[in-house]
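One chain of protein is taken out of this complex; the other chains stay put.
Moving on, here comes chain A:
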Amino acid sequence: MGQGKCCKAGEGLEIRFILIQNRAGKTRLAKWYMQFDDDEKQKLIEEVHAVVTVRDAKHTNFVEFRNFKIIYRRYAGLYFCICVDVNDNNLAYLEAIHNFVEVLNEYFHNVCELDLVFNFYKVYTVVDEMFLAGEIRETSQTKVLKQLLMLQSLE
């Protein structure tokens, strides 16, 4: 087997960070799965915004970024971005984003940007239900929503 292929298998499904930004560059969620210091985080946020917002709808949903790839999808004015290794499964993450957005939509009954602003602490809970330690934790919308509603009912 070629060397390059072993390298490929050497990387698991692993997310480096998840960002939700609006067109103006305001961050609506930043979830980090790698250690970065605060300056580095700010730099990444700005760079991702610069890379993603210049692309149009005919472009791919994948863009190489430093040594990684950003998988992103735009919903109205919001960009949902997931940073992964270059040889990770692009489409699996693209749909993981959509799956996440559908859960948010159900949970907030037609989610809009303001929901994410006012309920930022709940968005973290949704993320942790679906992604943990940089891996996909749960993919069933039914199961996630059931759990979220159960938590919602707790005091």
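Here is the rule we go by: contacts are C-beta pairs under 8 Å (C-beta built on N, C-alpha and C of every residue); 3 or more make two chains touch, one makes a residue touch a chain; residues count from 1.
Rule of thumb we're sticking to: contacts and distances are computed from a predicted model.
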Absent chain [UniProt protein name; select from "Response regulatory domain-containing protein", "Geranylgeranyl transferase type-2 subunit beta", "CASP-like protein" or "AP-2 complex subunit alpha"]: "AP-2 complex subunit alpha"
Interface residues of chain A (partner: the chain not displayed): 1-5, 7-10, 12-13, 27, 30, 42, 55, 58-64, 67, 89-92, 94-96, 98-99, 107-110, 112, 114-115, 117-122, 124-125, 128, 132-143, 147, 150-152, 154-155
